[in-house]
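A selection of the complex's chains, in situ.
Letters A and B mark the chains in the order given here, with residues in each chain numbered from 1 onward.
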Amino acid sequence: MAGNIFGELFRVVTFGESHGLAMGCVIDGCPAGLELSVEDITLELRRRRPGTHAASTSRSEADTPELLSGVFEGKTLGTPIAILVRNTDSHSADYESLRNVYRPGHADFGWQARFGIRDHRGGGRSSGRETLCRVAAGAVAKKILAAHGIQIQAWTSAIAGMAMPRPGDPDFDADAIEQNPLRIPGQAAAALAMQTIETIRAEGDSAGGTVSCLVQGVPAGLGDPVFGKLDARLAGAMLSIGAAKGIEFGAGFAAAALRGSKNNDTPESGTNNAGGILGGISNGQAITFTVAFKPTPSIAKPQKALNTTGETVDLCITGRHDICIVPRVVPVVEAMAALVLADAVLQNRK
Amino acid sequence: MAGNIFGELFRVVTFGESHGLAMGCVIDGCPAGLELSVEDITLELRRRRPGTHAASTSRSEADTPELLSGVFEGKTLGTPIAILVRNTDSHSADYESLRNVYRPGHADFGWQARFGIRDHRGGGRSSGRETLCRVAAGAVAKKILAAHGIQIQAWTSAIAGMAMPRPGDPDFDADAIEQNPLRIPGQAAAALAMQTIETIRAEGDSAGGTVSCLVQGVPAGLGDPVFGKLDARLAGAMLSIGAAKGIEFGAGFAAAALRGSKNNDTPESGTNNAGGILGGISNGQAITFTVAFKPTPSIAKPQKALNTTGETVDLCITGRHDICIVPRVVPVVEAMAALVLADAVLQNRK
C-alpha cells in the first residue's frame, strides 16, 4: 500500500487524472492461465458509470477499456495486465474558476501542501474518477475469486440518513440491488430514497450513506497476522476510497456495547457478530462489513472557501457532480474487496 | 503491511508468542541522531501493563525491555533498533485444557486453518500480549513525532455501553485520563464505569468499548494518495489490533447521514467533521478518530465451543483475562498512530 500501488502478491498500480488524457491500471502478479477478455472489464466498468437519474452526475463517457498486455489468446500470461481508458468528456474549462480556490471537503488544500502543485481540473488525481481503475482491476480479481467459489456483493445500506432493509429483514431483496439506480436491496425503499435524493438535488445539496458488503464462499484461513490481518487490509482498502469516513466489521460499533457472552459467536448462538473474521483470519463464515461515505462535498449551494492567497471567498460549484456517490461506490467497494481477497487467496497457497 | 512487518520507511517487525521465551520488535528505518534511552520505552510499556483493578488481568510481568542494537552513546545510529522483553509470568499449564478447543471469539479456529498448527497457550501469537511490541516501537516513533511537534492522545470514549465525556463537553477532563485505571476523561464518569465493570466481573462476563484518539500539531500535507492515504493507513493500523471491529474518522458514520452543506468544514463552520484528513492527506486540523473494540471473548461464564474433532463441548475459561481490554488498548492505539505518522513524516521529506 505504497502510494499508488496496492497489494502484495496481486499488485495493482493505478494512474490518471480526471481531466488528463487517460486513466488506467497495471496488474502485476495475476496468475497465468486465467480466462480474461475485455468484456469482463467492460461489464464492471459499466456498473460504475453514472446513471441518468437524480443522484448522478451528467458527465458521461463511454469508458471503453483497452486490454494492452498480459493476455494471449484469451488467457492471462502471468505478465502485467495493463488496462487503459481514455478520458473523453472532460469539460476542463468548467474548472478554471477553481484554479485558485480550495474547495471545502475536498483534497485541494492538503494536496497543495503535500505536492506544491495540483491539477485543479475536476480534482485531478483526487477525483472519484480514479476509482474507475480500481473497478477495472477488481474485474480481474473477481475472476480469480470466482475460480475459488468466492462471491462479493455490495449494496446501498443507508442513504441520506435513511436506513435500508438489512439481510434477514423480510423486505431485503438482493435481486433488487442491481435493478434500481440507487442499488438499494428493495424496490419500495429505493423509490422512497429516490424522492429524497430529488429533493436534495433541488435544494442544491448532497447526501452521504453507507455501503454494506457480503462476501460468501470464503474458506477459513485467509489473512496474514499480525499486521496483514484480513480486516486490517480490508479497512485500509476501503478507507482508501475518497469519501470513506469509517468501516465496521460484523456487529461493528454495536459490538463495543455488548457483553462478551452476547457477542461471542458460538456453535449454538447462530450469530456472525465477528463478520467472518477472528484474529484477522477468515473463519469460514460470510465476511460482512459496512463502509460510511460522507456526502459529496461539491454542492450547488453557496459556501465560503479559502483561496490560494488565504482569503475567504464565496464559492458556487457549477460543475457536474453526483448528488450522492454511494450507489456508484458499490462496485468500487466490491472491487477493493476483490483486490484484498485475491491477494489473500494467493498468499494462502500451500 | 506484509505479515508481521508494518510500515514503509519506518518499518517495524514484531515477534513472540504469549507463552514463548520472549516478545520483541525490530525497527528499521529510524532516522539517525535521535536521543533514545531504554527509559523512553519502559515508560510506554508501563502504561500498557495490567492494573490492579477490576478490569484487568492478574497476569503481571515486569516487562523490562532490553535495547539490543541501534543506539550508541544515547543516540540512534540509523541502524535497526531491536527491543527485547522476556516472558516471565506465563502459567502455561493453565492452558493445557484448551489445546483441543477452539475458543469462541478467538483466532483459534482460523489460525489452525491458516497454519495447520498453533500454540494454544494463551492464544500464542494471537494474544494481546503481542501489542507490547507495538507499544515499544511506538515509543520510538513518538520521539520522532515529538521532534516535529506532533502529540497523540487517546482515551476510553465508551465502555460497557456507557458513553464518556467528549471533547468540548464541560466534564471532559484530559488530565484525568492517565489518572484513573479505565483511562476515562473525567473522574466521575470513571468511578461510575468502574462500578459497572465490577458488576460484569462478578457475572463472569466481559465488556467492550471505544477508544478515541486526538492527534495535534499535524502539519498539512501528510499522506500518500491514492492507496497510501493517511486515513487508509490509520484504518489498517487500528484494525490490525486484535479486538478492533471498526473505525471512524471525524464525524464518521454520523457524517453519512448529513447533507453536504452541513458536513463540509468551511472557513466559517468552525467544524472538523473531516477529522483532519481530506482526500487522504492531512489538512492541518487535528486528526480525530474512534476505534471500536469488542468485549473480551474469554469469559468465565460457561459457553459452548467446538473442539478440534468437530464436537460441541462445554467451555469454562479459567485463565487470567481482562474483563475489558479497552483501557489497556489506549497506549496501543497511540502506538499504532505513532507508527503511521512517523512513516508519513519521513515520506514527506522534501
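The rule is short, and it goes like this: a contact is a pair of C-beta atoms (placed from the backbone, for glycine too) under 8 Å apart; a residue touches a chain by one contact, two chains touch by 3 or more.
Note that the structure is a prediction, hence the values are computed from the model and not measured.
Here 2 copies are displayed; the structure file describes the full homo-oligomeric complex as 4 copies.
Throughout what follows, only the chains that are shown with their structure count from here on.
The rotation relating chain A to chain B, fitted on Cα atoms, amounts to 180°, rounded to the nearest 5.
In terms of their C-alpha centroids, the spacing between chain A and chain B amounts to 27 Å.
Residues 1-6, 8, 14, 104-111, 113-114, 123, 125-126, 130, 158, 160-161, 200, 203, 205-210, 219-229, 231-240, 242, 244-253, 255-268, 273-275, 277-284, 292-299, 301, 303-306, 312, 348 of chain B are the ones that touch chain A when the two sit in their complex.
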